[in-house]
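With one protein chain withheld, the remaining protein chains of the complex are depicted in position.
Chains here go by letter, A, B and C, matching the order in which they are written, and residues are numbered from 1 within each.
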Amino acid sequence: MTSTPQAVRRATPRKRRPATPAAPDPSAGLLPEAESVRLLNPDGSPLPARADYPEPPVEALREMYRRMVVGRRFDAQATALTKQGRLAVYPSSRGQEACQVGGVLALRDDDWVFPTYRESMALTARGIDPVEVLTLLRGDWHCGYDPTVVRTAPQCTPLATQCVHAAGLAYGESYQGRDTVAMVYIGDGATSEGDFHEGVNFAAVFKAPVVYFVQNNRYAISVPLSRQTAAPSLAYKGVGYGVPSEQVDGNDPVAVLAVLNRAVAHARAGKGPFLVEAHTYRMEPHTNADDQTRYRDADEVAAWRDRDPIARLESYLRARDVLDDAAVAEIAAQAEEYAAGLRERMNIQPTVDPLSLFDHVYAQPTPQLVEQREQVRAELAATQEGDA
Amino acid sequence: MTSTPQAVRRATPRKRRPATPAAPDPSAGLLPEAESVRLLNPDGSPLPARADYPEPPVEALREMYRRMVVGRRFDAQATALTKQGRLAVYPSSRGQEACQVGGVLALRDDDWVFPTYRESMALTARGIDPVEVLTLLRGDWHCGYDPTVVRTAPQCTPLATQCVHAAGLAYGESYQGRDTVAMVYIGDGATSEGDFHEGVNFAAVFKAPVVYFVQNNRYAISVPLSRQTAAPSLAYKGVGYGVPSEQVDGNDPVAVLAVLNRAVAHARAGKGPFLVEAHTYRMEPHTNADDQTRYRDADEVAAWRDRDPIARLESYLRARDVLDDAAVAEIAAQAEEYAAGLRERMNIQPTVDPLSLFDHVYAQPTPQLVEQREQVRAELAATQEGDA
Amino acid sequence: MATMTMAKALNAALADAMLDDERVVVFGEDVGQLGGVFRITDGLQARFGDKRCFDTPLAEAGIVGFAVGLAMSGLRPVVEMQFDAFAYPAFEQIASHVAKLRNRTRGALSVPMVIRVPYAGGIGGVEHHCDSSEAYYAHTPGLKVVTPATVADAYSLLREAIDDPDPVVFMEPKKLYFGSGEAELPARTEPFGRAVVRRSGRDATLIAYGPAVPVALEAAEAACEEGWDLEVVDIRTIVPFDDVTITESVRRTGRCVVVQEAQGFAGVGAEIAARVQERCFHALHAPVLRVSGLDIPYPAPMLEHTHLPSVDRVLDAVARLQWDDQPDPRWLTEGSAA
Partner (left out) sequence: MATMTMAKALNAALADAMLDDERVVVFGEDVGQLGGVFRITDGLQARFGDKRCFDTPLAEAGIVGFAVGLAMSGLRPVVEMQFDAFAYPAFEQIASHVAKLRNRTRGALSVPMVIRVPYAGGIGGVEHHCDSSEAYYAHTPGLKVVTPATVADAYSLLREAIDDPDPVVFMEPKKLYFGSGEAELPARTEPFGRAVVRRSGRDATLIAYGPAVPVALEAAEAACEEGWDLEVVDIRTIVPFDDVTITESVRRTGRCVVVQEAQGFAGVGAEIAARVQERCFHALHAPVLRVSGLDIPYPAPMLEHTHLPSVDRVLDAVARLQWDDQPDPRWLTEGSAA
């Protein structure tokens, strides 16, 4: 206990004490860079290379380009299908191609993807049958593909809920000795949900190999980012979970893939989750049913047209002589073919069996479901008789 | 579009580009200090004063001491009441007196407190009738005080849920032109809940004047902090919401009050919420019903005894000549009197009216409740007849 | 009388409430500039400013919990959950706080608010967008649960909900949003706690609410052909419940079918059937039957018609009401006393 006369010591309040010895910064390695990582200028010209985010091999970039072009064509086709009444609804990801494709290119086939409703392009880029991808939006069932085969969770509409599933899946995989990584696609709006918080936190505490990949396209339907957060940017949420985080120019395909590659490597190495925020923009309305004129200016949309990720990568790859007119044309043709195949297959009305409604509620239907099934069967039989 | 030959440029990958010009740090002013703010050493001797956290007036510290002493005595009495069967259960906050009392001392009477089940001491320190505070734990009703009169929400057992209520209350108050501040008490464990995330985020987006005050006592019942978070510390969560944050030695009463004063001033000035994490320790089991030997060593508990907040403040105030033996004795006597009064009043079995169960479900009971009330009334009458 | 959609009537109710009561604030996801995905809040922000009608972060527990705080401060929040299943993240706030705060504090602290939930299906929506969730709320003491089936009720019940001293879960049948009906605004229909006979009949009573009411009415029309004169009762407010109107009707008709869109098991229709047989036992010529959605997760659009209670299914149930006063052979056993 000291008996120094306090009045004296306090007379001249000192300034913030010098940090001696300088405490190590506990947030080191967790905070994102103050500005988005970028490896290409908007015009496609390269920026200086970075040791921490090495540029992906050029073959990967060329493949990325190809899938982005096919993806955009797919996306346009899907929107067209809504107009023809072949799809109930479609949320376009036009403008977000670098993210859509980058996310799946960073993964191995045996990794898992946790997509939202907006990731149709990502899933087709992953190689899932586009008709199966569109099942949800066509309305013949909820999920068209077999998640266990394509290692992709059903497209999630309840926002942010997949953040927690991915933490569990990734932990469960590593628990069983597999080095699977889980990639969660999530929007800016959904980061406000409690499940985002709980998911990232669980992943961090259990060192689950998850990459949380926020496509910050600045809107949640009509609600702008400023109504989601007052944070410097969403990537600043990572430090609060002890999760290293980065922000990247989401319309710079090279940077997106470079950052995601590092994030995936980090997760696969057993270092736990990684949070990536990609700054991007959706060029279309929220879905075909949305009226974007109510909440954003045409000017704003137009400005983003100049930052088109496909043009950007194309010009870079042309400059690096891995793309030329012929290759571009060949890829465009592939895209057309892809779209044509899709259009054709979607023209066939799917058959749905009302009695299948009872098949998957439980592994074995309950007696109550058996009873209800019998009732529906009788109704259908009566209707058919009536029709006959 | 550039046509620089890429192969050459890439030959010598450069290191991280120098940040020219240095981007302003977006996290400036939001991150906590790397180490807890502390103004007193554990032995009560003062550390250098700080301009950013000016020491509270000595009268305030003396009053703080008084309330901490009375609070600890109250707390011991409440624990004793569980042994006598007068309280169903009691979660002690012994060891956390600096936080319990500091939180309410930083507020005006017309500010609002959002407490958890652990804040009985804080509420009595705020001047709420201790019998009313203990109603919940005695079991005669859920909340014994009138929240609108004492500007204190009911003690919240569903963890973290009050974080959102406080955001709404504080926003509603400022919406109506009042400069009320809301102080949320929350534990370390509860910060893992989604409602913590949503609450702090709402407060930040709406610039609601809320102080989120985390008493990090290192355990959520038996679960240690390492199972709640991998973050450097909980205060690092603030930056992800754009909320300035600080960590403080929660057993240093002077620092706790200084930091909370600044946080409250920040909120009251219309600058939005502030997050404070106080590192402290509960010296008792989670509640009287808990068996802490299952999850922590006696050694660990003992080590914290040396960091007792009351002894620390007492020795500081004695050194500053605002406390002497007589004053200490006088305060101890006040504490005894307080406890005796409580004990006496708690010895009277409260009367409970079964029919009051129907009075407050709705402003007017539904016909269904009227019917049920009548049935219960008839039952009671029959029983009385039977007894007579 | 003017013809308008239910959506328009709800919008008018919100606007009129905001006009009449300064304390009313409207918020949620996309309710501002966009006017809500169903346009129920259309124009409110433009008219009343972005303090009275505003968008929030995307977090339903946050929205409802924020409303709790606002109500504590003296405001009257009206919040929108974008779709039925997206209110589930707020379930804890609704069940443990909204429903209980008045009771918890012996009436000292009340949190009057309206939680608007566009619910049920029949609109070709994808999964999680078509749940009938009314039973979860109706089973939670402390909440009032209201669901209009007519345009005039939509207006009147929403106004009453906003004025009510207690929290109200206001369930809006999505498939009725853009159907038209007659109403003279400001419409004032029967108050909370009153069911309404939408069609009088002598032979049996159909009891329905929300999206099932038009189905019941259509079935009643179709039943004329079969020679049945059916009464249709619209519950309107599930909590508080109107035993009087229902009991009066069934005691008179002696037969009853309850129609709801939600999955049947442990739904509101079960409560209604249980109450009716408790109160009308000696008047009943046949068991109270139920027609409801199937006990399955809401199906994909192309299959939803199989799930939804149809006119045919209602008529089938009516046909099983033992018109010859002979027991339904399916339920007949040795033990049968009849």
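We take it that contacts are C-beta pairs under 8 Å (C-beta built on N, C-alpha and C of every residue); 3 or more make two chains touch, one makes a residue touch a chain.
Nothing here was measured: the structure is a model prediction, and the numbers come from that model.
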Touched by the hidden chain, restricted to displayed chains: A, B, C
Residue touching the undisplayed chain, where the options are B:A23, B:A51, B:V352 or B:A381: B:V352
Among C:E190, C:E218 or C:E271, the residue in touch with the chain that has been omitted: C:E271
Sole contact to the chain not displayed, among A:G71, A:G199 or A:P354: A:G199
Residue of B:L40, B:L136, B:V205 or B:A235 in touch with the missing chain, whole complex considered: B:L136
Hidden-chain contact residue, picked from the options C:S73, C:S110, C:T189 or C:Q263: C:Q263
Chain A, residues in touch with the chain not shown (by the definition above): 141-143, 146-149, 153-154, 158, 161, 163-173, 175-176, 182, 194-195, 197-199, 201-202, 205, 356, 359-363, 366-368
Interface with the undisplayed chain - residues on chain C: 61, 85, 88-89, 91-92, 95-96, 99-100, 103-104, 127-128, 135-136, 138-139, 141-142, 239, 241, 251-252, 254, 262-263, 265-271, 273-274, 277-290, 295-297, 327, 331-338
Absent chain, residues of chain B that touch it: 88-89, 135-142, 157-159, 189-190, 192-195, 220-223, 227-229, 291, 294-295, 350, 352, 354, 356-358, 361, 366, 368-369, 372, 376, 379
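Basically, only the chains that are shown with their structure count from here on.
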Chain-chain pair with the highest tally of contacting C-beta pairs: A-B
Chain A and chain B: spacing of chain centres that average the CA atoms, whole Å: 38
For chain B, residues that touch 2 or more chains besides their own: 194-195, 197-198, 201, 205
Chain C, residues touching no fewer than two other chains: 56-57, 59, 61-62, 89
